[in-house]
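Removed from the display is one protein chain of the complex; every other protein chain stays in position.
Chain IDs A and B follow the sequence of writing; residue 1 opens each chain.
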Amino acid sequence: MRPQVLAASRVPGLGDRLAGPAFLVCALLSASVAIVLLAVIGVETARFFSQVSPLEFFARTRWAPLAETPNFGVLPLFAATAQVAVGALCIAAPLGLLMALYIAQYAGETVARGLNAIMGGLAGVPTVILGYLALNLVTPALRSLWAGVEAFNALSACIAVAAMLLPTVVVLSRDALARVPVPLMEAGLALGAPRGRVVLRVQLPAAGAGMAAAVLMALARAVGETMIVTLAAGNQAQLGWSPLEGLRTLTAYIAQASLGDTATGTLQYGSFFAVSAVLVAVSWGLRGLAGLVVARASGWRRP
Amino acid sequence: MRAARDRDWLGGLSGAAAVLSGGAFLTLMGFLLIDALPALQLDFLLSPSTSRLPDGTGIGPAVVGSAWILLIAAALALPVGIGTAVYLEEYARRRRTATAVGRALDGLAAVPPVVHGVVGLAVFVRALGMGATILAGGCTLATLALPAVVSTAREALRSVSPEVRLAAYSLGATKWQVVRRELLPTAAPSLVAGSCLTLSRAIGEAAPLLVLGAVSFITFVPAAPGDPLVSLPTQVFAWTTRAHADFAALAAAASVALLAAMVGLRLAGAVLGRALQRSAR
Partner (left out) sequence: MNRSASGRSPVLVAEDLSVSFAGKVALEGVSLAIPRGCLTALIGPEGGGKSTLLRSFNRLNELTPGAVTAGIVRLNGVDIHQGGVDAATVRRKVGMVFPEATLFPRSIFDNVAFGLRASGQVEELHNRIEEALTTVGLWSGIADTLDARALSLAPGDRQRLCFARTLALRPEVLLLDEPTTALDSAATARIESLVHGLKGDYTIVLATSGRRQAARLSELTAYLEGGELVEHGPTETIFTNPRDARTESYLTGRFR
């Protein structure tokens, strides 16, 4: 046989020979960034836990890394994070879901475009600026309403974090609503049902999983948010549930404690990685859950 | 599926939510601008030092620092990110490799920005001995932006019609020829616009730079990547934490400058993308 007949008719250029390996190297570099990140957190966290018992870390309720006898009970930080994240979501989720509904169903083309542009703009505002606004606009406003509001308080942080989450909720749930097949809606309208009922009975159930996923994704972002809580919520690492008082979240601890001068190998340095590990685990967990919700729902719809 | 006249209570409720959100956004931006006005002067923008006193201080060093960080992050994240996207979309023969790389990037995208700072502190500042420099900041923001660069680039590459791709192959083009002559030129407008958007988000990040050890008081304009880490977002943070009202105006003015830089970068990307599109036709 004569395979040479079909051999490449010209010498492959440098590009042909180098491009494949070069792109592969890029892909492996990208993957290695993730792997190195995980490895660094893993190694440093393991070193931290060789000095501080995991039991103390996860069960004790006092966080005082610089005390004479340091305490590393992460619960107050974790509770503060949960409080801010859930609080922000209580504002952003209903507002965002309703707004998505308005854009998908009721707004005229111009209004919809304007609202989308506003969400795009809000998504582009750095969180440090939202932190500035929380401290200098939201907190004074709250203090003029309630005398008991402290200068650093959870409520103000919640409101600013909600502003940060709003675009995520709106965009993701708007897309979920848009994926509901038009014929499904028209079938309902053709039966003479008013629009509001069709939306409630047909569109919302069909888009429910996507909207739930949107909320979970927003929650994951809220957990990792740093600048707003660092600026507006203060640094009191105590278990407390009043939204009018200050608190200290996982992220705020890292941002306030690490200003680049913490010595390598100290317990405090190790605690940054242990807290980072908690943050990454929670963020991955919530995103995984969001993926699961969508996968289960779409599996159910397409058997 | 849209009928403006067909209103009901749900329409009213959701409309109210939309008005509330939109109004809140405009209020926030308006307030920021009013706060910033007293400080927004040419001296402030150009001042070569950020002193501890509100008088005579400015954002010159922070602006230059952020520009350096942007350049470094772009130089690192764009080639690697776009290369990764081309690999995943066009070269990945074994699906297992592609899936693994995709998973790793999904995982990376879910890592909070502040954690990038913690790892950047361990790797760039300490292990690689860069110190708290602009270089370390650029590298850290590159890892932060990487997953977003890859996903916007994949999106852009996917917008090239698969039929045109197949037609190119059917005419005897090699993979590299298809990538270089069809895929990249056709996707270039959205690649440019998407990259600028992603980078503009990255330079707004304060948390990772803060963790690396950004400085807030510096008396000279950084001239090299090895100079101390200064940036606009960390400058906003530093001034916001100062109790004095004059500093609040400085923080607001720096915020406005940061927003303007981000919007400018996005606009530049969009304009450049559109120009590329026109020249391709």
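Convention: a contact is a pair of C-beta atoms (placed from the backbone, for glycine too) under 8 Å apart; a residue touches a chain by one contact, two chains touch by 3 or more.
Note that the structure is predicted; figures quoted are calculated from it, not measured.
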Residue among B:Leu171, B:Ala224 or B:Ala243 that touches the chain left out of view: B:Leu171
Of B:Thr27, B:Gln41 or B:Ser161, the one touching the omitted chain in the full complex: B:Ser161
For chain A, residues in touch with the removed chain: 1-10
Those residues of chain B which, in the complete complex, touch the missing chain: 92, 95, 98, 161, 163-174, 177, 181-182, 186, 280-281
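One rule holds for everything that comes next: only the chains that are shown with their structure count from here on.
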Distance between the centres, which are taken as Cα means, of chain B and chain A, whole angstrom: 17
For the chain B and chain A complex, residues of the former touching the latter: 1-4, 6-11, 13-18, 20-22, 24-26, 28-29, 31-32, 35, 79-84, 86-88, 90-92, 97, 100-101, 104-105, 107-108, 110-119, 121-123, 125-126, 132, 143, 146, 150, 174-177, 179-180, 200-201, 204-207, 210-214, 233-234, 236-237, 240-241, 248, 251-252, 255, 258-259, 262-263, 266
Interfacial residue positions of chain A with respect to chain B in the complex: 12-13, 15-16, 19-20, 22-31, 33-38, 40-41, 44, 94-96, 98-99, 101-109, 111-112, 114-115, 118, 121-122, 124-133, 135-137, 163, 166, 170, 182, 185-186, 194-196, 199-200, 220, 223-227, 230-231, 251, 254-255, 258-261, 264, 272-273, 276, 279-280, 283-284, 287
